[in-house]
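All protein chains but one are shown in place.
Per-chain numbering from 1; labels A and B assigned in written order.
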Amino acid sequence: MTEAAETSAQSPTSRARRIWDSDFMWSFRHAPVAVVSFFVVVVLILGAVLAPLIAPHDPFDPATLNLMNGFTPPGDANAFTGDRFLLGTDDQGRDVFSTILYGMRISLFVGFAAVALAMVIGVTLGLLAGYLGGWVETIIMRVADVQLTFPAILVAMLIFGIAKGITPPEYRDQMAIWVLILAIGLSDWVQFARVVRGATLVEKSKEYVQAARLIGRTPFSIMLRHILPNVLNPVLVIATISLALAIIAEATLSFLGVGAPPTKPSLGTLIRIGQEFMFSGEWWILFFPALALLALALSINLLGDWLRDALNPRLR
Amino acid sequence: MLAYIIRRMAQSILVLFVVGLVAFSMFRFVGDPIDNMLGQERTQADIERLREQLGLDQPFVVQYWRFLEQAVQGNFGLSYRQGRPVADILIERLPATLELAVVSGLMALVGGIALGIFTAIWRRGVSANVIMTLSLVGVSLPTFLIGILLIYLFSVELGWLPSFGRGEVTDLGGWTTGFLTESGLKALILPAFTLGLYQMTLIMRLVRTEMLEVLRMDYIRFARARGIREKSINFRHALKNTLVPVITITGLQLGSIIAFAIITETVFQWPGVGLLFINAIQFVDIPVMAAYLMLISVMFVGINLIVDMLYFVIDPRLRVDRTQGGH
Partner (left out) sequence: MTDTPVLSVRDLVVEIPTRHGVLRPVDHVSYDIRAGEILGVVGESGAGKSMGGNAVIGLLDRPARIVAGEVLLSGQPIHDLTGDAIRRLRGKKMGMIFQDPLTSLNPLLTIGEQLTETILEHLDVGQTEARKRAIAALEEVGIPAAAQRINSYPHEFSGGMRQRVVIALALCAEPDLVIADEPTTALDVSVQAQIVALLKRLCRDRGVAVMLVTHDMGVIAEAADRVAVMYAGRLAELGPVREVLTNARHPYTAGLMASTPLASQGRKRLRQIPGAMPRLGALPSGCAFHPRCEFAQDQCRAEPGPTLDRCDGRAACWFPLTTDQKVSA
């Protein structure tokens, strides 16, 4: 079309213009749900990253806490101190808004790190299995099959339990976050491996890969330069959906008391703490962390859902 | 077909061996069993005697084999925390989990398939779209939040249903059931719904995707071109083809209900094996963890085998010759 002819020039503005006009961006601009989700995710991530700058209080600094401020309802002035808190305070007098921001930091950190770990493991093993075949493939895919028999959350719990058994008690709280990342990451690599292996098998048989082999490229460079770019779309979709799952898994483990410790509360820990006050009427201690978790998981899921459709037009 | 079943059986046994190895390694390497079993006051002689008694001086393979022997007989030793045989504790707790899982599983299966078909057939309809959006909320809502939400609504605000426990149970020769008393049934409603909802959403979305895929197939077009009624196309031609792939994943989903019961049981303080497992993790009670792992693996593997058998009933292509394959 005529537009295409005009944008052939390589100036930066025209490149931005072309990205904006691409099918991908077009379907983004025309999916209000995706746009809204995207902005919710961005705002939440910014809130978490900038928590030290935004949060009115530092929930980890005992000096700023005043037990007298405990159980202040959202928006109201505290009966003793007269302080006001946007989302109220918990039993310790901690500002709920601040704890949520810091809690999200931990939830998001664990989520991103776990997905990154799962992705690195899964993509590597998937590429190896698909490209090398033979016994490498058999072993990798057998292990994947066995692990897939068990729900990820159970595998994560088990890894957490074992790691807890191995770490000396005095380090357990410090290590908890890393153990969580390890547990969730290791429980979630299979999806990546399966998809990447499938795509690798398809690409491997294509002529350009055969040609690259003939001209003597090493398997490593073929995998990196020719096959990897072709599996990026499905990996991106799985990563997005995995991120939501990882955040939920982290929250679940922490809620069950086998995740982030109370000294470093994630959203799940906050909900666990808040649950105790549900029966006595201090609903905000539970409600706002729960809402934050839901907003985070839902908007990432919606984004992933849209991404899957946008990158895979066949499924429309 | 026989060869296929035997191969699957062999695979299942392999899985159990691997799981057994994991469980055994937990025993052997996570914490020192001697430390755990002997108190503070112990002599070197005590330690040596116990080492020999437990066979810890034997080679690894021998130890593993003994562990399996014991495990097959249901002997997992004593719980570090309760000091009672793990097998007894598990058997005592199992009925609660199984009753919960069966009720939620049925709900997930029936509701999920029905809603999946509905949303696939009327995919452009308003109610189908509303259901799909809600289902995404359902998938994003962690199980424990659903439980808390239900407790808040029906226990705290309305006061209709209990927020924890199993209610009154009847003992039927070692099997405790909550099905026979009003309080038992009432106590079951919230946990069962909590546990089933997530699985139902997943099954629904899966059925919908598969059904949409099938509805795009040439043979559906051809059936339309022959003037077959929509009802027959949807329920005779499409549904059966949809169910083939759905069965596997659904089977696995139902298996995972037992695992997800851990969360629901914690929220509702439901006295099942899941709650036991969580407590075991918190207190690093290795024998209970290992036994739970073995128990749940046997269930999963059993479910997988049943699912494989079901394939043969539904898909005629498998009955004849697997090598011809494809779909």
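Note that a residue touches a chain if its C-beta (ideal position, glycine included) is under 8 Å from a C-beta of that chain, and two chains touch if they have at least 3 such contacts.
Because the structure is predicted, anything quoted here is derived from the model rather than measured.
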Residue touching the undisplayed chain, where the options are B:22, B:228, B:252 or B:310: B:228
Touch list for chain B against the chain that is not drawn: 217-219, 221-230, 232, 236-237, 240-241, 244, 314-317, 320, 324, 327
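Everything below uses one rule, namely that only the chains that are shown with their structure count from here on.
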Centre-to-centre distance between chain B and chain A (centres being mean Cα positions), rounded to whole Å: 25
Residues of chain B that touch chain A when the two form their complex: 15, 18-19, 22, 26, 29-31, 136-137, 139-145, 148, 151-152, 156, 163, 209, 252, 255-256, 259-260, 262-263, 266, 277-278, 280-282, 284, 286, 289, 293, 296-297, 300-301, 304
Chain A to chain B touching residues, read off their complex: 146, 148-151, 153-154, 157-158, 160-162, 164-166, 244, 248, 251-252, 255-258, 271, 275, 278-279, 283, 286, 290, 293-294, 297-298, 300-302, 305, 315
